[in-house]
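I'd like to ask some things about the structure below.
Of the protein chains in this complex, one is absent; all others appear in place.
Showing chain A:
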Amino acid sequence: MDLLRFLPLMLEGAWVTAQITALALLLALVMGFTAALMRLSRYRLLRGVATVYVEVFRGTSALVQLFWMFYVLPHFGVNIDPFMVGWVALGLNIGAYGAEVIRGAIQAVPKGQYEATIAVNMTRWQAMYRVIIPQAIPNMIPPWGNLSIELLKATSLVSLITIADLTFRARQLNDRTFETVEIFTLVLLMYLAMALVITAGMRLLEHYTSRGLGRGGI
(Lines give C-alpha, C1' and ligand atoms only; values in the text may rest on other atoms or scores of the structure.)
Protein backbone atom coordinates (compact mmCIF):
# COMPACT_ATOMS: atom_id res chain seq x y z
CA MET A 1 0.00 0.00 0.00
CA ASP A 2 1.12 3.53 -0.78
CA LEU A 3 0.58 4.83 2.71
CA LEU A 4 3.36 2.57 3.98
CA ARG A 5 5.68 4.07 1.42
CA PHE A 6 4.96 7.57 2.75
CA LEU A 7 5.30 6.68 6.36
CA PRO A 8 9.11 6.87 6.84
CA LEU A 9 9.32 10.43 5.47
CA MET A 10 6.27 11.47 7.46
CA LEU A 11 7.63 10.04 10.68
CA GLU A 12 10.86 11.91 10.03
CA GLY A 13 8.78 15.07 9.64
CA ALA A 14 6.80 14.29 12.78
CA TRP A 15 10.06 13.93 14.71
CA VAL A 16 11.15 17.41 13.56
CA THR A 17 7.72 18.75 14.59
CA ALA A 18 8.08 17.13 18.02
CA GLN A 19 11.58 18.56 18.51
CA ILE A 20 10.50 22.08 17.57
CA THR A 21 7.45 21.80 19.84
CA ALA A 22 9.59 20.67 22.78
CA LEU A 23 12.32 23.29 22.34
CA ALA A 24 9.81 26.10 21.77
CA LEU A 25 7.81 25.00 24.80
CA LEU A 26 10.91 25.15 27.00
CA LEU A 27 11.76 28.63 25.72
CA ALA A 28 8.13 29.70 26.17
CA LEU A 29 8.16 28.51 29.79
CA VAL A 30 11.35 30.45 30.53
CA MET A 31 10.10 33.59 28.76
CA GLY A 32 6.65 33.23 30.28
CA PHE A 33 7.90 32.96 33.87
CA THR A 34 10.44 35.75 33.39
CA ALA A 35 7.95 38.13 31.81
CA ALA A 36 5.23 37.29 34.34
CA LEU A 37 7.51 37.94 37.32
CA MET A 38 8.76 41.13 35.68
CA ARG A 39 5.19 42.34 35.18
CA LEU A 40 4.56 41.76 38.90
CA SER A 41 7.74 43.58 39.86
CA ARG A 42 7.93 46.71 41.98
CA TYR A 43 10.16 48.37 39.40
CA ARG A 44 8.51 50.29 36.64
CA LEU A 45 11.28 49.64 34.14
CA LEU A 46 10.98 45.85 34.47
CA ARG A 47 7.21 46.06 34.19
CA GLY A 48 7.52 48.24 31.10
CA VAL A 49 9.97 45.94 29.31
CA ALA A 50 7.82 42.88 30.00
CA THR A 51 4.66 44.66 28.86
CA VAL A 52 6.27 45.66 25.57
CA TYR A 53 7.44 42.07 25.01
CA VAL A 54 4.00 40.63 25.73
CA GLU A 55 2.08 43.14 23.63
CA VAL A 56 4.44 43.00 20.64
CA PHE A 57 4.54 39.22 20.46
CA ARG A 58 0.83 38.79 21.06
CA GLY A 59 -0.10 41.64 18.75
CA THR A 60 1.88 40.74 15.64
CA SER A 61 1.10 37.52 13.87
CA ALA A 62 3.25 34.42 14.56
CA LEU A 63 3.97 33.99 10.86
CA VAL A 64 5.07 37.62 10.56
CA GLN A 65 7.46 37.09 13.49
CA LEU A 66 8.83 33.95 11.88
CA PHE A 67 9.36 35.68 8.53
CA TRP A 68 10.86 38.71 10.24
CA MET A 69 13.49 36.58 11.93
CA PHE A 70 14.06 34.53 8.80
CA TYR A 71 14.31 37.32 6.22
CA VAL A 72 15.25 40.43 8.20
CA LEU A 73 17.80 39.23 10.77
CA PRO A 74 20.35 38.24 8.07
CA HIS A 75 20.34 41.92 6.98
CA PHE A 76 21.82 42.76 10.35
CA GLY A 77 24.45 40.09 9.87
CA VAL A 78 22.70 37.70 12.25
CA ASN A 79 22.72 34.34 10.54
CA ILE A 80 20.86 31.72 12.55
CA ASP A 81 19.94 28.44 10.94
CA PRO A 82 16.24 28.07 10.03
CA PHE A 83 15.63 25.33 12.59
CA MET A 84 16.66 27.64 15.40
CA VAL A 85 14.70 30.56 13.92
CA GLY A 86 11.70 28.23 13.96
CA TRP A 87 11.74 27.23 17.60
CA VAL A 88 12.96 30.59 18.89
CA ALA A 89 10.24 32.54 17.07
CA LEU A 90 7.49 30.18 18.20
CA GLY A 91 8.87 30.03 21.75
CA LEU A 92 8.89 33.82 22.01
CA ASN A 93 5.37 33.98 20.60
CA ILE A 94 3.86 31.37 22.91
CA GLY A 95 5.90 32.75 25.83
CA ALA A 96 4.08 36.07 25.50
CA TYR A 97 0.70 34.33 25.83
CA GLY A 98 2.11 32.13 28.60
CA ALA A 99 3.26 35.16 30.57
CA GLU A 100 -0.33 36.32 30.91
CA VAL A 101 -1.43 32.84 31.99
CA ILE A 102 1.28 32.68 34.66
CA ARG A 103 0.60 36.21 35.87
CA GLY A 104 -3.10 35.40 36.17
CA ALA A 105 -2.41 32.20 38.10
CA ILE A 106 0.00 33.95 40.49
CA GLN A 107 -2.47 36.74 41.12
CA ALA A 108 -5.21 34.19 41.79
CA VAL A 109 -3.38 32.82 44.85
CA PRO A 110 -5.36 34.13 47.86
CA LYS A 111 -4.02 37.36 49.32
CA GLY A 112 -3.82 35.80 52.78
CA GLN A 113 -0.96 33.64 51.55
CA TYR A 114 1.11 36.74 50.74
CA GLU A 115 0.25 38.25 54.08
CA ALA A 116 1.27 35.06 55.87
CA THR A 117 4.69 35.10 54.16
CA ILE A 118 5.20 38.65 55.38
CA ALA A 119 4.11 37.62 58.87
CA VAL A 120 6.77 34.89 58.99
CA ASN A 121 9.35 37.34 57.63
CA MET A 122 10.05 35.66 54.32
CA THR A 123 11.80 37.65 51.60
CA ARG A 124 9.85 38.31 48.40
CA TRP A 125 11.82 35.62 46.57
CA GLN A 126 11.28 33.04 49.30
CA ALA A 127 7.58 33.84 49.32
CA MET A 128 7.38 33.44 45.55
CA TYR A 129 9.16 30.14 45.12
CA ARG A 130 8.21 28.44 48.37
CA VAL A 131 4.61 29.54 48.85
CA ILE A 132 3.02 31.38 45.96
CA ILE A 133 4.32 29.63 42.83
CA PRO A 134 3.77 26.04 44.09
CA GLN A 135 0.12 26.93 44.67
CA ALA A 136 -0.18 28.79 41.36
CA ILE A 137 1.18 25.93 39.24
CA PRO A 138 -1.89 23.63 39.23
CA ASN A 139 -3.97 26.60 38.05
CA MET A 140 -1.68 27.28 35.13
CA ILE A 141 -1.53 23.76 33.80
CA PRO A 142 -4.86 23.59 31.96
CA PRO A 143 -4.24 26.86 30.07
CA TRP A 144 -0.65 25.77 29.38
CA GLY A 145 -2.08 22.56 27.94
CA ASN A 146 -4.14 24.65 25.52
CA LEU A 147 -1.11 26.76 24.69
CA SER A 148 0.96 23.63 24.02
CA ILE A 149 -1.66 22.50 21.52
CA GLU A 150 -1.63 25.96 19.93
CA LEU A 151 2.15 25.66 19.76
CA LEU A 152 2.00 22.21 18.18
CA LYS A 153 -0.36 23.61 15.56
CA ALA A 154 1.81 26.68 15.04
CA THR A 155 4.88 24.52 14.34
CA SER A 156 3.33 23.80 10.94
CA LEU A 157 4.36 27.37 10.04
CA VAL A 158 8.04 26.42 10.09
CA SER A 159 7.42 24.47 6.89
CA LEU A 160 7.24 27.89 5.22
CA ILE A 161 10.83 28.70 6.20
CA THR A 162 12.24 25.52 4.61
CA ILE A 163 12.24 23.28 7.71
CA ALA A 164 11.32 19.69 6.88
CA ASP A 165 8.62 19.22 9.49
CA LEU A 166 5.47 17.13 9.10
CA THR A 167 3.62 19.77 7.05
CA PHE A 168 6.65 20.26 4.80
CA ARG A 169 6.82 16.51 4.17
CA ALA A 170 3.13 16.47 3.34
CA ARG A 171 3.58 19.12 0.66
CA GLN A 172 6.71 17.43 -0.63
CA LEU A 173 5.02 14.03 -0.93
CA ASN A 174 1.96 15.65 -2.45
CA ASP A 175 4.00 17.37 -5.15
CA ARG A 176 5.70 14.08 -5.98
CA THR A 177 2.92 11.52 -5.79
CA PHE A 178 -0.39 13.42 -6.11
CA GLU A 179 -1.90 11.00 -3.56
CA THR A 180 -3.42 14.13 -2.08
CA VAL A 181 -6.33 12.70 -0.11
CA GLU A 182 -4.33 10.00 1.67
CA ILE A 183 -1.38 12.23 2.46
CA PHE A 184 -3.27 15.14 3.97
CA THR A 185 -5.68 12.92 5.87
CA LEU A 186 -2.78 10.97 7.34
CA VAL A 187 -0.96 14.16 8.31
CA LEU A 188 -4.04 15.60 10.03
CA LEU A 189 -4.43 12.35 11.97
CA MET A 190 -0.77 12.46 13.01
CA TYR A 191 -1.20 15.99 14.34
CA LEU A 192 -4.32 14.85 16.19
CA ALA A 193 -2.37 11.97 17.74
CA MET A 194 0.36 14.34 18.93
CA ALA A 195 -2.26 16.70 20.37
CA LEU A 196 -3.85 13.79 22.26
CA VAL A 197 -0.46 12.86 23.70
CA ILE A 198 -0.01 16.45 24.93
CA THR A 199 -3.49 16.48 26.48
CA ALA A 200 -2.85 13.20 28.29
CA GLY A 201 0.54 14.43 29.52
CA MET A 202 -0.99 17.62 30.87
CA ARG A 203 -3.66 15.66 32.78
CA LEU A 204 -0.95 13.61 34.46
CA LEU A 205 1.03 16.74 35.24
CA GLU A 206 -2.00 18.42 36.75
CA HIS A 207 -2.65 15.43 38.94
CA TYR A 208 0.99 15.27 40.00
CA THR A 209 1.44 18.97 40.81
CA SER A 210 -1.78 19.32 42.78
CA ARG A 211 -0.89 16.57 45.25
CA GLY A 212 -0.73 17.77 48.81
CA LEU A 213 -2.42 21.09 48.09
CA GLY A 214 -5.79 19.98 49.42
CA ARG A 215 -7.59 20.49 46.10
CA GLY A 216 -10.50 18.52 44.73
CA GLY A 217 -12.04 15.36 46.16
CA ILE A 218 -10.37 12.25 47.50
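Definition applied: a residue touches a chain if its C-beta (ideal position, glycine included) is under 8 Å from a C-beta of that chain, and two chains touch if they have at least 3 such contacts; residues count from 1.
In the analysis below, contacts and distances are computed from a predicted model.
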Matching the hidden chain's UniProt record against "Sulfite reductase (NADPH) hemoprotein beta-component", "Oxidoreductase", "YeeE/YedE family protein" or "Ectoine/hydroxyectoine ABC transporter permease subunit EhuD" returns "Ectoine/hydroxyectoine ABC transporter permease subunit EhuD"
Where the complex has a chain not shown, which of A:Gln19, A:Thr34 or A:Asn174 is the residue touching it? A:Asn174
Of A:Met10, A:Val187 or A:Met202, which sits in contact with the chain we cannot see? A:Val187
Sites on chain A contacted by the missing partner chain, in the whole complex: 55-56, 58-65, 67-68, 71-72, 75-76, 149, 152-157, 159-160, 167, 170-171, 174, 180-181, 184-185, 187-188, 191-192, 195-196
